[in-house]
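Take a look at the structure below.
One protein chain omitted, others in place.
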Amino acid sequence: MMNSRLVEIWVGIFVAAGLAALFMLAMQVSNLSTYSNDEGYEISARFQDTSGLKVRSPVTMAGVTIGRVKNIHFDEQTFEAVVTLRIEDQYREVLPKDTSASIYTAGLLGEKYVGLEPGGAMKVLGQGDEIRLTQDSLVLEKLIGQFISRFMDDSGDN
Amino acid sequence: MLSSLQRLGHNALGFFQRLGRAHLLLLRILEGQPALVPKFSLVIQQLYSVGVLSLLIILVSGTFVGMVLGLQGYNTLVDFGAEESLGVIVALTLVRELGPVVTALLFAGRAGSALTAEIGLMKTTEQLSAMEMMAVDPIRRVLAPRFLAGFLSMPLLAAIFSAVGVLGGYFVGVGLLGVDQGAYWSQMQANVDLYDDIYNGVIKSLVFGIVVTWIAVFEGYDAVPTSEGISRSTTRTVVHASLAVLGLDFVLTALMFGE
Partner (left out) sequence: MAGDDNLVEIRNLTFRHGAHTIFDNIDIDIRRGSITAIMGPSGTGKTTLLRLIGRQLQPASGTILVDGENVNRLGRSALFELRKRMGMLFQNGALLTDMNVYDNVAFPLREHTRLPERLIRTLVLMKLEAVGLRGARALMPAELSGGMARRVALARAIALDPMMIMYDEPFTGQDPISMGVLVRLIKDLNDALGLTSVIVSHDIAETSEIADDIYLLSGGKVVAHGSREDLRNSESEWARQFMHGLPDGPVPFHYPAAGYADDLVNHNGTRD
């Protein structure tokens, strides 16, 4: 049997390596560094179509991630999708009241995200406020459909 | 016809008896866990033979699996011009699936079989009986620390496997094939979720740790006390533990990622 001091040192190394690996997976591999749990405040936005958007999709302004999608649900009254956005605490009381929200795609086939564009109002959005101006997710099939029908119309004119 | 029915019945009864014994044993092992607190040096000893001695095979396999993932992923992704996503592919594959599963399979082969053989041998050479006659409960003294060590080692080993694999993928993708290193990490971070992926991966390996160690310890304790019995039990440990891991992996994956 090995002497118990050496055994303990080895076990110490093993446990430290295991915890370091877990730590690396959390910090370096996953989105923990961009994760802010209950910090921040929530605003909501209504869309006709949110297809492709997911909970925890990024919310960006000028290309910088300032929050995450917290929740998406369907409103039976208006047949709209209500998206709750959690904005990080450091951006509290800076988004103008007339900020608009759009759903964009990163790259042609990439992930959907919510892009915010600031308006010019003096008042700011706070906890629970709703964004009025929204633009829906672009659905590729619809786009192609529109393109084809316009193309048909064009060729019909000639 | 009747005799084959009888054989079926006999086997089924035997199976359920074993299952019952296995559960009773698990219960008694769990009962023995609190008694380990003042005797943690026993667990340290087992962490060494179960965890530290499995480290090398985990490090080597993790590195190579990560490198293969890097290579395969790159070759597939480059056709779509999406090689920037290599980090995502490598990390998700490792953290969600290969890390816990391959670690558990290697663990069953390396540590599980050793546990079975060791306990079976202790039974065959009457060491367990001798302990009983010395008023020492072998389940608490021998099985419980081994079980706890297996349970604690598995997630650590799986994490090491995944971490080393991500680095192996980095080495091949970024180092050899020229994927942008910033893209490798940032795409990974954007798409690997702490809760959905890492946390669930850890849960998986905890479950595998329990199951593999349980099977190994039970097979040793239940072994027929002859050298032939030990070798059969050892084989059974590896086969049953591997099957259990793969089956449970499907169930857990369906529960966690199924929605």
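Miscellaneous remarks
By written order: A and B. Residues from 1 in each chain.
Just so we're on the same page, a residue touches a chain if its C-beta (ideal position, glycine included) is under 8 Å from a C-beta of that chain, and two chains touch if they have at least 3 such contacts.
Predicted, not measured: the structure shown is a model, and the values here were computed from it.
Of the listed positions B:Ser129, B:Gln181 or B:Thr226, the one in contact with the omitted chain in the full complex is B:Ser129. Residue-level contact of subunit B with the missing chain is found at 121-122, 125-127, 129-137, 141.
Going forward, only the chains that are shown with their structure count from here on.
By the touch criterion given at the top, residues 2, 4, 7-8, 10-11, 13-15, 17-22, 24-26, 28-35, 56, 58, 111 of subunit A touch subunit B in their complex. Within the complex formed with subunit A, the residues of subunit B that make contact are 41, 44-45, 47-48, 51-52, 55, 91, 95, 153, 155-157, 159-160, 162-164, 166, 185, 188-194, 197-198, 202.
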